[in-house]
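Before I ask anything, here is the structure I am working with.
With one protein chain removed, the remaining protein chains of the complex are shown where they sit.
Letters are used for the chains, namely A and B, taken in the order the chains are written, and counting of residues starts over at 1 for each.
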Amino acid sequence: MTIFRRRLQETGKELSFEAARMALDQAGMEIGDINAVVHGTAPDAFDGVHMKGEYLLDGSGGARKPYMRVYTGGGTGVFSAIAGYWHVASGLADVALVVNEEKMSSCQPHPQSVFAHIWDPILDRPLKPNLVWIFAMEMNRYMTVNKIPYEDIARVAVKNKRNAAGHPCAQLADPDITLDDVMNSELMAWPVRRLDISPPSDGAAAVVLASEDIVRKRKLRDQAAWIKGVGWCIDSTMWTDRDLVFPEYVARAAKMAYRQAKIGNPRREIDFAEPYDPFDYKELHHLEGLGLAERGKAGLMTREGVTERDGDLPVCPSGGLLGVGNPIAATLGIKIGELYWQLTGQAGKRQIPNEVRTGVCQAWGDLMQYGSVVVMGT
Amino acid sequence: MTFTDRTKDPRALRHWYGDIEADYVYTSGVAGERFFRELRDHGRLLGTRCGECGKRWIPPKLFCEDCFREVSEFVDLPATGRVAAACAVRVDIERNPLPQAVVWGLVRFKGFEGGLVHRLLIAPERGRAGLVVRPVLRDAASRTGAITDLEGFAP
Partner (left out) sequence: MTARVDRWPGVELGPKDIEGRVVTSVRYRPAAKFAWSAGEAMSRFLAELQRGRLIARQCNTCRRILFPPRMFCEECYRPTDAWVYVRDTGTIETYSVSYLDTDARRITEPIFVGVVSIDGASPRMGIMHYFGEVTKEEIRIGMPVQAKWRPAEDRVGSVLDIEYFRPVREGGR
């Protein structure tokens, strides 16, 4: 993966190349070893290039190969790996390369302005909505119905920004950040404050997915982690008709992935998690959807330190989107990527002290409606 | 099964008007930065050469599309190129007739993969494949480091 920053000089193609080349080098492969390429990237409007998948493909090694671009909003960060998995699991490809890219800095003055166009043009857009509003509304409902104090939510931002201090690509790492810093940061849309939100970022990440055969033949066992289960689910776009308290779509996606991975009791069988955390409350929301916390109790787990890197269930040991950055689709590098590095013992300063054998990652997106889940193991 | 109610009077069907506002800055990137600086400051056109397979690319790229290896060697383009395809445009983007046809072409360069799409500074009837052309630059003071620093290509 590349570094994540508010502005990078590289074009989207160049970012894609840098990430894809790194992944190939680490796997000891060349582009000729790749049978199919999956490119994940968020709305064309961020980079400001229509047919962005086609535009980027030479940079992601897709020229003259079976190639597809996938897009499920913020869910793309994990979903593109699921699409890569289909290629290999189906036997259509022995080796698939998954490359995710985002260059949000192209959009001026702030990527926020094109978010306005994801809303229904007749029902929502006349109200001139700001994207932070919907998260503020969801967070309010989540914390009010479950009676969760704001500080238990803010603790997530503190934990993740501290965890990110060990990440070489991090944009907003802060080893010294305190709960007061988050709770006293600028109020943007109550109850959301500035440090509750991940930043817009430029960046790219890539992974190589290979069949068991290839892993055996190329003697890659020592550095391989395995995809054990995948799941995805989307709820209705009529978001004003939905209960926002519990992410049903994440629960369904998780159930699908757990069934395949033969996980009956996720809280006991999963050693660590990388849920999607573009906002601090989302980590809690998603832990509940993933069945790793009881409904309304993820905040308590955070307060008790269960989700710290040395806790019983480390959550976002990478530093997450809150600490490493949020180049939408490229969060592949801090979700799938972190599972890989942790499971193979390559996470360096971020390595979870307890032995980890099974991890789950999840991404979330579109209009608060999409969940993609991958379970990986040693 | 179709909708159980249908509007019979088409005038009752409404539209909602709006636009998709957006504003962009595109950085030239790492390879593009070198290319456009040379063009702006020295009036030179550069391509890249892959150290692995020896292929030369115009416009320059940070990577070789074939070998998928990073490329760092920049090389000069030949003084002239050859038109590979051309067309004469007689209407603007909103279909208003143009006072004078504008000729566009794909110009390729010997020994290089790719090419440049740009204006051909010729009469429409001369816009044919095979025509040998040379780049025409804007004067140095008005160049900004963009593809429009080239006026186009002339015979």
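The criterion applied here is as follows: contacts are C-beta pairs under 8 Å (C-beta built on N, C-alpha and C of every residue); 3 or more make two chains touch, one makes a residue touch a chain.
Model, not experiment: these values are computed from the prediction.
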item: Option from A:51, A:92, A:123 or A:179 whose C-beta touches the chain left out; value: A:123
item: Option touching the unshown chain, where B:24, B:74 or B:104 are the choices; value: B:24
item: Residue of A:22, A:118 or A:165 touching the missing chain in the full complex; value: A:22
item: Touch list for chain A against the chain that is not drawn; value: 1-5, 7-10, 15, 18-19, 22, 25-26, 48, 105, 109-110, 112-113, 116, 121-124, 126-130, 132-133, 136-138, 140-141, 144-145, 167-169, 187-192, 202-203, 236, 238, 240-244, 341, 346-350
item: Chain B residues touching the omitted chain (full complex); value: 1-7, 12-20, 22-28, 30, 32-33, 36-37, 40, 144-147
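Keep this in mind: only the chains that are shown with their structure count from here on.
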item: List of chain B residues in touch with chain A within their complex; value: 16, 18, 20-33, 61-63, 65, 67-70
item: Partner chain B, residues of chain A touching it in the complex; value: 9-11, 13-14, 17, 20-21, 24, 30-31, 45, 48, 58-59, 61, 63, 105-109, 113-114, 116-117, 121-122, 125
